[in-house]
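Partial view: only certain chains, each at its native spot in the assembly.
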Amino acid sequence: MVYLDNGATTAPYPEVVETMKEVLQTYYGNPSSLHHLGVQSEKVLKQSRELTAKFLEVSPGEIVFTSGATESNNTAIKGIAFQYQNRGKHIITSAVEHPAVLDVCKQLQDIFGVRLTVLPVDSKGMVRLDDLKQAITDETILVSIMFVNNEVGSIQPIQEIGNYLKSFPKIFFHVDAVQAFGKIPVKPETLGIDLLSLSAHKFHGPKGTGILYVRKGTQLTPLLVGGGQEAKFRPGTENLAGIVGMVKAMRLTQQKLKDQPDALKRMRNRLVEGLQGLEGCYINSPEEGAPHILNLSVPGVKSEVLLHSLEDKGIYVSTKSACSSKLDRPSRVLMEMGLGEERARSALRISLSYENTIDEMDYFITTMKQVVPQLKQMLN
Amino acid sequence: MVQYDDILIRYGEMALKGKNRGMFEKQLADNIRRGIHDFPKAKVETAYGRMYVALNGEPYDGVAERIKKIFGITSLSPTKRVENFTLESIQEASLSLMKDIDPAPKTFKVEVKRTNKRFPHRSMEMNHLVGGFILKNMDGIKVDVHQPEVLLKVEIRNEGAFLTCVNVPGFGGLPVGTGGKAMLLLSGGIDSPVAGWLTMKRGMRIEGIHFESPPFTSERARQKVLDLAGIISEYGTGEMRVHMVPFTEIQTEIRQKCPEHYLITIMRRFMMRIAEAIAKKQKALALSTGESLGQVASQTIESMHTINNVTNYPILRPLVTMDKSEIMQIAHKIGTYETSILPFEDCCTIFVPKSPVTRPTVEKASEFERVLDIERLVQDAVERTEVVKASSKKEEQEQFDLF
C-alpha cells in the first residue's frame, strides 16, 4: 500500500499509540480531582502544555487543548466575534479557506449580522496583501487566513500579513495552520499571529485532539462553557491520552523536520519531474508551495475515476479535501485560482509525510504513466 | 522581524570597584548561563568590560525574557552585528531595526561611535548618513536630538559594526549568590514569595522553609510551594532548596494544650525556632519572612516582638512597611500571583482561632508554652524535615517518560 493521502489524515506513529495506551491505563484520574491520581494526571497535563509551548516557542499559558482544528477555528473566530462585537462587526478571510473557517464566518454573517469580506486569490492560490489592505475598515476585528492550503499547498504570506497587522492593534489575526505544522516552521509569536489552530491527526497524532494558541491578553467569549478547564477557554474533562499522544507526535514530527528538512521537498520534486513526461497531466500547485502537497489534473479524466484506478494499484490519494470529497462538485479552490472547471473536476491531491519514500514516488509515477493513457483511451 | 545577533548586558558597574567586581561578574555570568540553559546555542561572553550573550541563532525574545529577570542587570539591548563595513549595509541594518520597533516611534536620534579608524566615514558624518537614510525610508518619523523616543546607537569596531536601538530595563539589584544566605519562611500565600524575591534582590541566596500539616494540607499545596520557589529562583541561580517541615504534631499539641487566643503566636514562635535550627545547619545567617505590619491581627508590633523573642537571628522583613496592594503589585510583576491564589489549605488556615490576641506578650506566651516539650518538638520536626529542590529548569522537576 502506498498511502499518499496524508493531507486528509495520517497513521498515528506506533510510539503515539503506545503512549496513549499507557496514559489510558495509568493516568486515568481526572486532572481536577484532589487526590493523588488527579494530581498525577494534572502534572502530565502540565508537562504536555509546557512541551507544546516549547515546540511553538510560546508560553504554556497561551496553549489551549481542543478536540481538533474544527473546534479550534470555531472557538477562535466566534470567540473574537462575540467578545469584541462592540468594537466592530467586520471579518476578513480568504476564498480558499477550509470550511471550518469559511463556513464559520458565513454562519456569523447569516445568523449574527457580521459583515464578511472574502479575499480572492491569484493563480497560485495566494491572497494579495494589497487586497487585504483595501479590505480593512474601522469595523474590522478579525483577519483569518490559513497558513498552507489543504488542496494545493499554497503558502499564504502570513509573515507579511502579520507584520502589516501590527499597526492595527485592534484587529486580531487568526491562522489555520493545520497543514503547515511539521512541514514548515510555525512560530506564532514571530509571525505576529494572535490565534492559531492545529489538529493532531495531520501529523501522526490521534484524531479528536487539537490546539488553539491564544496570544496572551486576547479575550474570547468561550464557545464551550462548563467546568472551567483550560483557563475557561475550553472546559470539559481533558482528553489526556489524546493530548499526550498529540504532544508525542509533535515532538517526533518536529524532529523529522529538523533531521531531514528536505525530505518532503525531494519527494515532491521527484513527482513533478517524473510527471513532466506524462501528456495531459497538469500541476495545479504553485512551485513554491508547501513541500507535502501536490495537486494535479488530468483534464478529461474525472478525479474520482483516476483515484479508483490508482487505488486498484494500491495507491491512496484524494480528490480534494477529505470532508468535501463526497460532494460531486469541482474543487472550489481550483475554481478560485481560475484554473477552470475542467481542471477543477479532474484534480487529484497527492499529500506526503516523512513516512513516504522516494521509491513510492517512483511507483506512483510509473503507475500514472500506465493508468492515465489507458483511461484516456477508454474515455475517448 | 529582525534577527538579532547579541544581547548587550549592562550592570551597575559604578557600585563595584576593586576585587568584588570579578566575583560579581562571574556570579552574574553563571546565573545568566543557568537561566538560558535550554537555549544551548546562546553563549555568555565577557570581554572588554562588558557582558553580552551571543545568540547564535537562538530567538532574541525567548532569551531576553529569561535574562531580563536576573538580578544584577540594570538593562539590556539586542544588538545587530554587521560584518562587512559598507555604508549601505549599515544603513539597511539600521533601517530594519527601526522598522521593527513596535509601536512605531515618532522621533529618533542616531549616535555613531567609531573606534575602527579605517572605516572611511567619521562619526559625525555617519550620524547624518544613517539618520538621513532612515528619514527617507520611514513615514512619520522625525529627528529629535534632545528627547528622542528611540536612540539608535551604531558602534563601528574592528570586529564589525554593532547596532542597538532598544533598551530593556532589568530589575537591578545584585546577582544572587554574592551576598550570603537567608532562610525564607515560605507559605503558599502572596506575601512570602515576594519577600523572598526582595531578599534575593540584594544578592542573597535563599532556601525555603515550608511547614506542612498533612492531612490538613495536600500534595497540591506542596506542589504549589515548589512552583512558587521555582518561579522566584528564576531571578537568581535558577534553583532553590525547600525544607519541608512536618508540623501537624506541633499544631495539634498547641491546639490541645494552649489557650486558643495564643494559638497563632505560639505556632509562629515554633516556626522561628525551627527555622533558626535549620538555618544553623545550613549556615544561613538570617531568616526572611513575609510579615508586614498591621495586615492581619497577628501582625501587630506586639505580636512581632513576642514572636521575635525566641531567636537571636536577624529577621529580614522586606514587606514590613508595604500595603497589601503594593505587595500584590509586585506579585503580579514577578509572576507569583496566579500561583499564590490557588486555594489549597496551608498550615496557617486550618486552625483559625475565633479571636486571636492582638497584643500578645513574651511573658504570657512563654508561660502558656511551658506545658509543651519545646525542645523535643522542635528537634523532632527538624529531624523529620525533608529537603526538596525546586527549580526553574523543567527537566529537574518531576517528569513523565511519556513524550
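Order as written gives the chain letters A and B; numbering starts at 1 within each chain.
To be clear about the criterion, a contact is a pair of C-beta atoms (placed from the backbone, for glycine too) under 8 Å apart; a residue touches a chain by one contact, two chains touch by 3 or more.
None of these values were measured; they are calculated from a predicted model.
Enquirer: Since only one copy of each chain type is displayed here, what is the full stoichiometry of the complex, written as a formula using these labels?
Expert: Counting every chain in the file, the stoichiometry comes out as A x2, B x1.
What we mean here is this: only the chains that are shown with their structure count from here on.
Enquirer: Indicate the whole-number Å distance between the mean C-alpha point of subunit A and the mean C-alpha point of subunit B.
Expert: Centres of subunit A and subunit B (C-alpha means) sit 40 Å apart.
Enquirer: Within the complex, which stretch of subunit B touches subunit A?
Expert: Those in contact with subunit A are residues 1, 38, 59, 61-62, 102-104, 218-220, 223, 394, 398-400, 402-403.
Enquirer: Under the definition above, what is the set of subunit A residues touching subunit B in their complex?
Expert: Against subunit B, the touching part of subunit A is residues 19, 22-23, 34, 36, 39, 43-44, 47-48, 50-51, 54, 57, 159, 163, 166-167, 169, 189-190, 244, 247-248, 251.
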